[in-house]
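One chain of protein is taken out of this complex; the other chains stay put.
Our next item is chain A:
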Amino acid sequence: MKFTLSWLKDHLETDASLDEILETLTDLGLEVEGVENPAEKLKGFTIAKVAAAEKHPDADKLKVCRVDTDEGEKQIVCGAPNAREGITVVLAKPGMYIPGLDITISVGKIRGVESHGMMASERELELSDEHDGIIELPSGEVGQDFADWLAANRPAAVDPVIEIAITPNRPDALGVRGVARDLAARGLGTLKPMPDYDLKVTGGDCPVQVEIAENAKDGCHVFAGRLIRGVKNGPSPDWLQKKLRSIGLRPISALVDVTNLFTHDLNRPLHVFDAAKVSGPMTISRAAGGEAFTGLDEKEYVIPAGTLVISDGNGVESVGGIMGGLSTGCTEETTDVFVEAAFWDYVSIAHGGRALKINSDARYRNERGIDPGFNMEALDRACALIVELCGGEVTDTVVAGEVPDVSRAYKLDTARCSSLVGMDIPAEEQRATLERLGFVMEGDMAHVPSWRPDVLGEADLVEEVARMASLTKLEAKPLARTSAGVPDPILTVMQKREQMARRTAAALGYNECVTYSFIDRTAASLFGGGDDATMVANPISQDMSHMRPDLLPGLLQAAARNQARGQSDLALFEIGATWHGGEPGEQKVQVAGILVGRTGPKDVHGAARSVDLFDAKADAEALLSAIGAPAKVQVLRGGDGWWHPGRHGRICLGPKKTLGVFGELHPKVLAELDVKGPVVGFVLWPEEVPEPRKAGASRGAVVLNDLQVVERDFAFVVDADVEALTLVNAAAGADKAMIEEVRIFDEFIGGALGEGKKSIALTVRIQPQDKTLKDEEIEAIATKVVEKVTKATGGVLRG
């Protein structure tokens, strides 16, 4: 909302400076978004007098002037035709910036004569386009600040334009008068009374018939109007045009300009119909839907069902409270005008405006709430002004419906007000504050003024009191701890798991990403998503149309972007929500990581190599371990289709509980997402990891056996599709008490072993429990290992 300082002062009697006003506005919740102050760029320009002007010795059109300034007499060379002895001028001293020329003045020589400054024209100071000569002032003292002179003599030239943001609860401040009322209530001046007006009703009864249809009675409370016959429409007077222009509005014609004035000055939208173009009675109703309508903005609309419209014999002529129609709009030829002031149901206006996608000043105000108590007076004031500007005979008022009674009162609990805000505001001050805002106090009941639709309860009174008392004065008061001593831990198991997983992944060399929760349908479909349930109805772009079913597509797209920038070795991870449906709660936290390219750049030690599935597996296991997953898990196949069918494993607790998946991504998926592969990665579901059993912090005693450990190596030849874990489990089962660990240390496929065969080498670590083992005892265990493994795998011990 924009207004000028002088416009504000039409309503507010004040001596406050611009800065004070700006600060107060912001403090009151009418946040200043910008201010354009022409005086700013005139800072430093002073008034001077030309004492003498003589022709330049070497130039016909130049004059050498001696100028009286606040710094004594100066010699200035000037080319203006009106530069002459005795005139009062505006001086720019050396070093000053001239806005209209975009230059900084310096002492210089013009055709050999020194010049110490410049006398400015209106255009050079951006006051107007006038550039026929330098400014000649009718008054002013040497040394006087030019901006001050303008403020006193031509205030419009230095009238600051203030723009404030209005929160939705303050429709009353959508008119300049409402802003002035707030400032006055704060004590920044006094609210001037509304000017008198004199409406002479000379036109008899109003011939226009209006009716509110039954289906619109809840949407239009009152619809009132007067006809003015014999108006002469044309450009509005200078003062009105200037006023509208000052806040960026285009003057149209006197009739229209009056409605715009009321809208911005008093937050009172009105509408003017060209009565000659209205055919028959006017009916306010809810549209059936589908009607064609051309707005005053000359755009075509199709009216949505239920919208409040004003119709006549020709159909829809106006969308109530939102926009008038082109066909009945006022023009220069209008002679009979029907002036309308209505009070609409603001919810209906909000819904109608949103459905039509019309953002008009009228809708903006009608949906936030205008003052119903002002409805009839506004009509009369507008008619009086129109007659004053355009002449004409005003008829009686025609009214359909009635002005609603919005009177209400709430109890002001002055103690609660203090306790809620935490400021000691004397009870009397609280009452006085409300009264200054237009509330009427009756005992401790506060009657709400009709222009404050936002005040709907006791808490709103507190808000008004606090706002006026100024929250900048609020003093901090400590909030006591809920209990004395060390605060209790507050993180949940899941929150701790996420943090542990995050820090562990970073420690393992992964860079954490935060990617968008929505991705494109194609990428979502590749990972089991992309259905309508997870679709955003109004995405900001087609790349962000679906909630991600998995973190991998986002990470892979990040990898593709990095590859395009020349980064080929990547370790990326993310922790975040994924969606399997569109209902609240149909989301799961995932931890996902990908490895692309090599383990590092090529290096002198030859240590870098291509990443592979076992890197991803080790990292997945490290993360699971960090978040407290059991050490004993199964690795099963049969994961989702976006994994390489032969190169992935599910980390499971039983066949139905999957804690995570690791593996290589399917080459087709990578190709679809433009990622240069191969890519390996993992996905973990930390919520699937069982909750730790409730136990103390104690870890039990450690058993440290002093007896010498024995290690024995074995190599078995088995079929190539036998999984290594089968051998490990079989070997470990040979003597559960003695065998501490079984490790695989070699795998060899094919070669001399022949097609379809491989060799797996194991180290079995035997820890004697209570006595050193004799050779035969060790041999017995070794034999058992061979037996178990060959039985479990059908393999043979390699000779």
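Definition applied: contacts are C-beta pairs under 8 Å (C-beta built on N, C-alpha and C of every residue); 3 or more make two chains touch, one makes a residue touch a chain; residues count from 1.
Simple rule for what comes next: contacts and distances are computed from a predicted model.
S.K.: Please identify the absent chain by the protein name in its UniProt record; candidates are "Carbohydrate ABC transporter permease", "Phospholipid-binding lipoprotein MlaA", "Phenylalanine--tRNA ligase alpha subunit" or "ChsH2 C-terminal OB-fold domain-containing protein".
M.R.: "Phenylalanine--tRNA ligase alpha subunit"
S.K.: Would you mind spotting which of A:Met544, A:Leu753 or A:Ala780 touches the chain that isn't drawn?
M.R.: A:Met544
S.K.: Out of A:Ser246, A:Asn511 or A:Thr790, which touches the unshown chain?
M.R.: A:Asn511
S.K.: Among A:Pro195, A:Pro584, A:Gly646 or A:Gly700, exactly one should touch the missing chain; which is it?
M.R.: If we include the chain that is not displayed, A:Pro584 is the one touching it.
S.K.: May I ask which residue of A:Arg481, A:Lys694 or A:Lys774 touches the chain that does not appear here?
M.R.: Hidden-chain contact among the options goes to A:Arg481.
S.K.: Could you pull out which residues of chain A are in touch with the chain that's been left out?
M.R.: 26-29, 31, 167-170, 346-347, 350-351, 354, 367-368, 419-423, 457, 459-460, 462-463, 466-467, 470-472, 474-479, 481-483, 487, 489-492, 495, 499, 502-518, 532-540, 544, 547, 555, 558, 561-562, 565, 567, 570-573, 575-577, 579, 582-587, 599-601, 603-605, 607-608
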